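In this view, the complex is presented without one of its protein chains, the others remaining in place.
And now, subunit A:
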Amino acid sequence: MNYFPDEVIEHVFDFVTSHKDRNAISLVCKSWYKIERYSRQKVFIGNCYAINPERLLRRFPCLKSLTLKGKPHFADFNLVPHEWGGFVLPWIEALARSRVGLEELRLKRMVVTDESLELLSRSFVNFKSLVLVSCEGFTTDGLASIAANCRHLRDLDLQENEIDDHRGQWLSCFPDTCTTLVTLNFACLEGETNLVALERLVARSPNLKSLKLNRAVPLDALARLMVCAPQIVDLGVGSYENDPDSESYLKLKAAIKKCTLLRSLSGFLEAAPHCLSAFHPICHNLTSLNLSYAAEIHGSHLIKLIQHCKKLQRLWILDSIGDKGLEVVASTCKELQELRVFPSDLLGGGNTAVTEEGLVAISAGCPKLHSILYFCQQMTNAALVTVAKNCPNFIRFRLCILEPNKPDHVTSQPLDEGFGAIVKACKSLRRLSLSGLLTDQVFLYIGMYANQLEMLSIAFAGDTDKGMLYVLNGCKKMKKLEIRDSPFGDTALLADVSKYETMRSLWMSSCEVTLSGCKRLAQKAPWLNVEIINENDNNRMEENGHEGRQKVDKLYLYRTVVGTRMDAPPFVWIL
């Protein structure tokens, strides 16, 4: 390769798009490092505090697309205070100053403000694509700046963000000359929507492929929108309540029949279930169905819909589908690759839910299944052993038994053997979430067999430090370890400090680690940021004098090449 001129090598590198592969390429030799860094267009940063924008831009001056992730995963469950960090403004400011030709920005769990959106919209002439996932801190005013100023906007994709809806006119801020939209997803907005502006926008966007509406878009508006956009591939229905005989419903039925390219359906945030039959004509084309927000769709209407979806690859639903419903999925959806079953009754009623039977049925019926997230009331080792036998190809296996510490409901044993069977059989397993009653034994199995495991979530599990040590010593590819309410302490934390250099981050909350343990760790590993989040009583730890032995409520540590961050709030101590 070294006999080829740089342009040729660069051209070859153009075919390598995965950032992992490009990272590997850059390590081969100095000349490849140099060629690679000038040609890299897409950069992925898994932890925004591991690096800073200046160093990013020094290495990749030609970057066009940036992905940034901020808060740790457990922030999704309110375990991380809002002001913890993950601010995007400094990044946008630095990118704007450097005049890099940014075209795409993808953010996850970051704090975004209207100011940063405004700056973003004005600083990059060719900006095309904004994807915000689980972010917060901004309002529809920020969206208005994006709409108004980004002349070539292609994607505005807002997934599960907390957006302050000022009920303004952000949709009418798209100029009449904007005809380039491909993706428009505002399902997470809670407020009213300017329907006229929306319809005009959709009508002048011939390339629109993905449209996800919020609950303020009623059925008659949906009908009109679908008439304008028969080329739609991905549709998120907003409000779907109506009297089935009305003119709008008939119009909708007719419009849906024409959407022959429709492959993905979601939403139904408010639904009259008996109207679902309008979608039956296109169900046989669907590859993705997300009804996890459709609390009102269940029972026979749901089953009838699913029975039409023979080509489904991805299904997200609520557990109100029940084991019987999952059996229907298993016999209908032979192409299923990913299944997520979310809990519908979180207030403890324990009504219709799914059990180990549903999981076993799916594993038996869907040979291509590789990713599962399953919330259930109960589980058995026998069921997990069967699932492991049926589906040795799992890449992601996330099981959440709703009651913490619940044993096998038939044998009353811990679920060590069941999860052990999973990790032993599934040699490609990259992500695992555990639940139920678990001893150190399950971690022994994980350390022994889960060779490809990159992310592990542990809650209310284990007996002693040995459990955590099995994992740290055994899982060579571990990147993200998150633990809550488990009896792991300083011994496990400090056993092999160099391990954390190979990992992106470690989260431990309500465990047995102490302040002095954390301090010792910070001393031994200056290339780690060791953060203690101490919301309740800022000063109690120091004053007590038992300071060293005080248990730390929340510990979050991560490798970084730029040292201590400067934007931490007072309740975050960086040791």
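Simple rule for what comes next: a residue touches a chain if its C-beta (ideal position, glycine included) is under 8 Å from a C-beta of that chain, and two chains touch if they have at least 3 such contacts; residues count from 1.
The rule is simple: contacts and distances are computed from a predicted model.
You can't see one chain of this complex, but its UniProt record names it "Auxin-responsive protein", from the set "Nicastrin", "Auxin-responsive protein", "WD repeat-containing protein 41" or "aldehyde dehydrogenase (NAD(+))". Of A:C400, A:A421 or A:V552, it is A:C400 that touches the chain left out of the display. Screening A:P61, A:P281 or A:P343 against the full complex identifies A:P343 as the residue touching the chain left out.
Within the set A:S26, A:S292, A:T355 or A:N534, the residue that contacts the chain not displayed is A:S292. Check A:E10, A:D164 or A:E241 against the missing chain and you find that the one touching it is A:E241. Residues 74, 76-79, 134, 160, 162, 188, 241, 269, 272-274, 292-293, 295-296, 299, 301, 318, 342-349, 375, 400, 402-404, 433, 457, 459, 484 are the ones on subunit A that touch the missing chain.
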